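What you see is the complex with one protein chain gone and the rest in place.
Right, chain A next:
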Amino acid sequence: MLPGFPDAQPVNGLIGGVLIGLAAAIMLLGNGRIAGVSGMLARTLGLTRGTPWPIAALFVAGLILGAVLHLLTLGPIEADFAPGWGWLVAGGLITGIGTRLGSGCTSGHGVCGMSRLSPRSIVATLTFIAAGMVTVAVVNAVGGGW
């Protein structure tokens, strides 16, 4: 589909991305809030305040239902997870601390903040993408890659 990148899925990626943008737009224009998953999850668990609980909790529940809807309509969702729970535990733990410390993740800073041209979110997004690229390169170089 994309010359030079036989495994890429540019069309599904773009359509999926537009849907994610629409979802964030509905949250912004409807409820007046940022559709940031790490923040909404923390609020759902009572780790932060601010957003009314039902707004956060139903958004988080909706994420799971959206994936279920895909399974029921378009079918299976391809996914290769890391081999072994060590990657998931380490990755999850660091992601949890980092997203709270940095006040956001790919959705809040990456989608909502970058499109708002927020300098803070642009810096955060460039930082986590760079850190992710370095991490994958290091893991591959050390030989423990997956």
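Definition applied: contacts are C-beta pairs under 8 Å (C-beta built on N, C-alpha and C of every residue); 3 or more make two chains touch, one makes a residue touch a chain; residues count from 1.
We adopt the following convention: contacts and distances are computed from a predicted model.
K.L.:
Pick from "Glycosyltransferase 2-like domain-containing protein", "YeeE/YedE family protein", "Tripartite tricarboxylate transporter substrate binding protein" or "Dihydroorotase" the UniProt protein name of the chain that isn't shown here.
P.N.:
Answer from the UniProt record of the missing subunit chain: "YeeE/YedE family protein".
K.L.:
Even though one chain is hidden, which residues of chain A still touch it in the full complex?
P.N.:
Spelled out for chain A, the touching residues are 2, 5, 7-10, 12-35, 37-38, 41-42, 45, 47, 50-52, 54-56, 58-71, 74, 77-82, 85, 87-103, 105-107, 109-112, 114-116, 118-120, 123-125, 127-137, 139-140, 146.
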